[in-house]
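A single protein chain has been omitted from the complex, and every remaining protein chain is retained in its original position.
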Amino acid sequence: MRNLGSALFSRLVIIVPYVWLLFFFLVPFFIVFRISLSTMAIAQPPYVPVFGFADGLSGFIGKLGELHFDNFLWLTEDALYINAYLSSLWIAGVSTILALLIGYPVAYGMAKAPRALRPTLLMLVILPFWTSFLIRVYAWIAILKPEGLLNQFLMGIGVINDPLIIINTNWALYIGIVYSYLPFMVLPIYSTLEKLDHSLIEAAQDLGAPPVSAFWKITFPLSVPGVVAGCMLVFIPAVGEFVIPDLLGGSQTLMIGKTLWNEFNANRDWPVSAAVATILLLILVVPIVFFQNAQAKAEEKGR
Amino acid sequence: MNNTWSRFNIVSVVLGFAFLYLPILLLVIFSFNESKLVTVWAGFSTKWYVSLFHNQGLIDAAWVTIRVALLAASVATVLGTMAALALVRYTRFRGRLLFSGMVYAPLVMPEVITGLSLLLLFVAIGFDRGFWTVTLAHITFSMCFVTVVVQSRLLSFDRSIEEAAMDLGATPVRTFFQVTLPIIAPAVLSGWMLALTLSLDDLVIASFTSGPGATTLPMKIYSQVRLGVTPEINAACTILIGLVAIGVLVASILTKRRAVQQERDERAAFAAG
Partner (left out) sequence: MKSLGNTRRSFAPWTDPDATPFITFRNVTKTFGDFTAVDNLTLDIYHREFFALLGASGCGKSTLLRMLAGFEKPTSGEIILDGQNIAGIPPYRRPVNMMFQSYALFPHMTVESNIGFGLRQDGMPKSQIAERVAQMLKLVKLEQFAKRKPHQLSGGQRQRVALARSLAKRPKVLLLDEPLGALDKKLREETQFELMDLQQELGLTFVVVTHDQEEAMTMADRIAVMSHGEVIQVATPAEIYEAPNSRFVADFIGDVNILEGKVTASGNGRVELAGADGLTIRAASGEIPANGVSTGFAIRPEKLRVDRAAPADPGVNAVEGEVWDIGYLGDMTVFHIRLANGKVLKASMLNARREVEDPIVYDEKVWVSFDETAGVVLRD
């Protein structure tokens, strides 16, 4: 009996989370895909199902001919969507580079800090994670507004005479994304730098490399895994970001997460928003798979 | 890595942290502002806190959020720990690749996609949106974070401790509950706390999956923020930040004290050795 219990336990440990994720994570994607191929209807739910679960396999095959790729065609014809995708990628890309430029020196400085200080610094980087994302984005509104604190400060010290228009521009987005995702950039870089054996740099200097060249030839190449992980962790969620463009970007900025939200909540066009989501997912598949491979590799290594 | 902490290093760390903390600090300061304008200082006042406690809508939303978060975090911790065990302990089972994919993907999945797809699932199976749908959605996306936290603890776990338990007659189930779980408990707890914060914080997924009567605090804050920045929201945010700060502070002091005690014990044992 006890043997049976053990076998059951190990089965359960795999099957329960597996089934949960299949049902609540994988199946929904198929539903999204299915709905993206249907037509809009003014009803609740506001779409005409292409194939129901009741039809069975024959129904499925029979209805294959009725699939509507119209929603996808619509996406390619309307410049709004293409521009939204492109501008999302652009904004996420620029933000990632900015986050790297800011985050790397911070991570490097943390890794070189006195050993006793490092746990505190690490906690200070993690701490913002625990405060609400929404609050952190919200805090920037008061700072970036034309009559906001930044302009008051800059005009107060006489750097500028007229207020800078930052909010509702792409710059507000860059600032918001970099600010919100900076810890994601700092942490992986810090953890690779912290593990770096300092005697390698001493060896490089001993062999005649000045500090700057020792950094570029030894430290930086060895920290690349952390840089890649950090960039993935900033770039991927930034592409689909909704809160930041909505609160800081104003009506002018175009990001796909916001477009999807509007399509869904304001226009109530479920099929088109499903199609938007499908394409967004396809765009992100490459970096996500990349990220997963890195995770799997780290998992293998840890074993 | 260690060397001198150069001026460049210090400056970059200080600037980095200033960037991270200044906005939050300003927000806290202006929650005590007398004026309704959040950008002009007009003297100290706590009136926004008073008005906050009379805002029944916000209090109701906070209550919903707390219930969702406690339930979702607890279920997510059980599921996430199971998934971590499955990934670390059973290196070969059918569909493991798909499984690990499903565990890691939600970590980077844009929330709009997760939210939309879950909503469409609930509609497809005819599940009325409300408290339960938000909770299910939160369990699903936060369990993966629990998995990552617990998994990294399990990877550094000395398997021979479990083997010793089995060698001494404990069945695998007993080994798990008497030996493995007590040892990984701190990681499980921090997984739970992470899941709790993620759930408390979530706006996008909750907006998609929630229904009438299940408005969460972030949703409420968001709808008010869209109408404009008010000191009342600043006050609400300050309370949330304060709660988190206290929680993190207490947790870190406790762990620090335990680490110091452990180190002292070890030194004493070594000296006695």
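Going by the order they are written in, the chains are A and B; count residues from 1 in each one.
Convention: a contact is a pair of C-beta atoms (placed from the backbone, for glycine too) under 8 Å apart; a residue touches a chain by one contact, two chains touch by 3 or more.
Fair warning: this is a prediction, and the values are worked out from it, not measured in the lab.
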Shown chains touched by the missing chain?
B
Residue in contact with the excluded chain [from B:15, B:78 or B:170]
B:170
Given B:125, B:189, B:243 or B:268, the correct residue touching the omitted chain is B:268
Which of B:57, B:95, B:182 or B:213 touches the missing chain? It is B:182
For chain B, enumerate the residues touching the unshown chain of the complex.
158, 160-161, 163-172, 174, 178-179, 182-183, 262, 265-266, 268-270, 272-273
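One rule holds in what follows: only the chains that are shown with their structure count from here on.
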Expressed in whole Å, how far the mean CA point of chain A lies from that of chain B is 17
The chain B residues in contact with chain A across the complex are 1-6, 8-13, 15-17, 19-21, 23-24, 26-27, 30, 38-39, 79-80, 82-83, 85-91, 93, 95, 98-113, 116-118, 120-121, 123-124, 136-137, 139-140, 143, 147, 151-152, 155-156, 171-173, 176, 197, 200-201, 203-204, 207-208, 218, 221-222, 225-226, 229, 233, 237, 240-241, 244-245, 247-248, 252
Inside the complex, what are the residues of chain A that reach chain B?
2-3, 5-6, 9-10, 12-14, 16-18, 20-22, 24-29, 31-32, 35, 45, 102-103, 105-106, 108-115, 121, 123-125, 127-136, 138-143, 145, 147-149, 152, 179, 182-183, 186, 193-198, 201, 232-233, 236-237, 239-243, 247, 257, 260-261, 264-265, 270, 273-274, 277, 280-281, 284, 287-288, 291-292, 295-296, 299, 302-303
